[in-house]
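Below are the C-alpha cells for one structure; questions will follow.
Apart from one protein chain that is not included, each protein chain of the complex appears where it belongs.
Letters are used for the chains, namely A and B, taken in the order the chains are written, and counting of residues starts over at 1 for each.
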Amino acid sequence: MSGVHISTTVNGDSVEFVCHPSESLLDVLRNRIGLIGAKEGCSTGDCGACSITLDGRLVCSCLVLGAEVEGRDITTVEGMADGEKLHPLQINFLKHAALQCGICTPGFLVAAKALLDRNPSPTEEQIRFALAGNLCRCTGYDKIVRAVQATAKEIAKTTKKKR
Amino acid sequence: MRYAAPLTTKEAVSLLANAKGKAFVLAGGTDLLVRMRGDYIEPDLLVDIKRITATQDIKKSANGFRIGASVPCAALNENAGLVKAWPGVVEAANLIGSDQIQSRCTMVGNLCNASPAADTIPAMVAAQASAVIVGPAGRRTLAVEKVVIGPGKTSLKKGELIEAITLPKRPAKSGDAYLRFIPRTEMDIAVCSAGVNLTLDAQGVVKAARVALGAVAPTVVLVPDAAKAIVGTKLDSAALERLAKACEAACAPIDDKRGTVEFRTEVAGVLARRAAKIAYERAGGK
Partner (left out) sequence: MAHDTSFTNQNFKMVGQRRPRPDGVDKVTGRARYGADVSAPGQLVGAILRSPHAHATIKKIDVSKAAKLAGVKAIITSADLPDLTNGNRGMFDILENCMARGRALYDGHAVAAVAAIDAPTAKKALKLIKVDYEVLPHVTDVDEAMKPGAPIVQPHIRTSGVEPPPKKASNISQITNFGHGDVEAGFRAADVIVEKSYKTEQTHQGYIEPHACLASVGPDGQGELWVTTQGHFVFRNTCATLLGMEIAKLKVTSSEIGGGFGGKTHVWTEPVALALSRKANRPVKLVMSREEVFRATGPTSSTSIDVKIGAKKDGTITGASASLRYQDGAFPSIWGMLGAMTAFACYDLKNVKTTGYDVLVNRPKVAAYRAPSAPMAAFAVESTMDQVAAKIGMDPVEFRLKNAASEGTLSSYGPTYGPIGIKPTLEAVKNHPHMKAKLGKNQGRGMACGFWFNFGGQTCSDINLGADGTVSVTIGTIDVGGSRASMSLIAAEELGIAYEQVKCTIADTSSLGHNDTTEGSRGTFSTGMAIIFAARDMIKTLRERAAKTWGIPVDDVEWKDGKASAIGAKHKKLTPLSLANIAASAAKTGGPIAAHNEVVADGAGVSFASHICDVEVDPETGATKVIRYTVIQDAGKAIHPDYVEGQFQGGAAQGIGWALNEEYIYGADGRLQNAGFLDYRIPVCSDLPFIDTQILEIPNPGHPYGVRGVGETSIVPPLAAVGNAVSNAAGVRMTHVPMSPPRILSALKAQRTG
C-alpha cells in the first residue's frame, strides 16, 4: 500500500500529508494533522460527530478520503473561533447549556454554522431538519435548538444595526 | 488499493477497463466508503470522477436537463429551473440522508448502488430519466429502469461508467412527486416509496402518468396498471383507490429489519395515492 501525497488547506493553513489511499479524512485530521475536534461516532455517516466543511459544504469527514482533498478547502471546529474570540454559536452553546457530555458538540457547531451561513434566520423546523444528521444522546436537542435560535436572533440584530 | 482522480471520462473509462482486480467508481462515496469500512468490498482501484468536467454540472437544454454524475444532491435544490421542472426528482434526491450526506451523495451513485430502496430511482423512473453511459465501446443512453437488474447489481459492463442523467423536456401541465415512508423523520432508508409523474390536459384530466415504487421488490418497479388507473380521471377518490390497489398488487416485498411484507404493501399504496395528489396539484390540477 503506497501512500498518497496531498497538499490542502485546513482552517486557512496550508497543510501537507501522506496517507493510505483508503484512509478517511477524519483519520487524517485526527491522526496526521493533530486536530481531534472531529470525532468518530460511527464511521458510516450516521452520527455527524465528524462534521467539517469541504469547499464550503457540510460533510462527514468519515465519508471523505484523505486522498480526495488535494487543493480543497477544509474547515473544522478548531477554525471557528477568531483568535481568542469565540464564535457566537460557541458562546451560545455554553450560555444555553447545549452540551452535556460534549462529544457531539463540535459536529453540531460546524453543522449549525453551515446552516446559519446559508440561512441566517431559520425556523425551528428548519433548524431541526438541518441538524438531523447530528446525533446527540444527552440533551434531547432542546437546548441545542435554543442555542441556535439565540444565535440567529443575535445575527439578525447585528445585521439590522449594520443597515 | 490504488486511488486515481482522472480529469476526463475517457481516462476514467480506460482506468476502469484496464483495472486488474476490483475497480469501483467513486463519486460522493456515501455508499461506497460505508461498504469499504464495513468490509463488504475490498477495492483494488477507486476511480474518483469528481475532477472530470463533464460530470460536474447541471445543464438545461432544449431537450430537458443533463445532470452530471458528480453533482451532489444538495446542488439540485440550488438549481431553480430544475426544481421548477422536476420537483419530485429533486425532492427524492434531497431526501437521501442528512445535509452532510446531501453535500456528497449523487443521483448516479444512488442509481449504481442499486438498492431496491434507493430514493432517486422511483422518481427518475417515473420521470423517464435516462443514463448516459460511457465505456470502452463508446457512448450509449439507457432508460434508468434498465440500469438496475437486481439488489446491488447493474447492467453496466466492465469499463463502463455513467457520466450523467438526462431528464426529458417537460410538457405543459406536468407535475411529479416522490414520497417515502421512514420510521423517523430523517436519516432512515425508505421502507417503501412511490414516485408519480403526471401530465394533464387543459381540463385537468390526467392524460399521461407514470408510477414507480421503491423497496417493494428486488428492483424499483414501474407500475403501468397504476398509471392506467388514473389516466382519464381527475384523481377522484375511486381513481385513487384503484391506483392504490394496483400498487399493492405490484408489490413483492420481503420481511426485514426495516419492515414487513404486509406493511410495505399497504403503505406503498397509501404513498402512491398521496404522491399522485401532490403531483396533480403541481401539474395545475385542482
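Note that a contact is a pair of C-beta atoms (placed from the backbone, for glycine too) under 8 Å apart; a residue touches a chain by one contact, two chains touch by 3 or more.
Every value quoted in this text rests on a predicted model; they were computed, and no experiment measured them.
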Practice task
Determine which one of A:L35, A:I74 or A:L116 touches the chain that has been left out.
Solution key: A:L35
Exercise for the section: Give the residue, chosen from B:I49, B:A92, B:I121 or B:V267, that touches the chain omitted from the document. Expected result: B:V267
Problem - Which residue of A:T8, A:Q90 or A:T151 touches the chain not shown here - result: A:Q90
Completion exercise
Where chain A meets the left-out chain, the residues are 1, 20, 22, 27, 30-31, 35-44, 46-47, 49, 76-78, 80-81, 86, 90, 93-97, 99-106, 109, 125, 127-129, 131-146
Exercise for the section: Tell me where the left-out chain touches chain B, residue by residue. Expected result: 38, 181, 183-189, 191, 256-260, 262-263, 266-267, 270
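Note that in this section only the chains that are shown with their structure count from here on.
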Practice task
Provide the C-alpha centroid distance between chain A and chain B, rounded to the nearest whole angstrom.
Solution key: 29
Completion exercise
Residue set of chain A touching chain B in the complex reads 1, 4, 21-22, 24, 43-46, 48, 51, 54, 57-60, 62-65, 67-68, 70, 111, 114-115, 129-130, 132-134
Completion exercise
In the complex, the residues of chain B that touch chain A are 1-3, 5, 26, 29-30, 33-34, 36-38, 46, 48, 50, 72, 74, 97-101, 103-104, 185-187
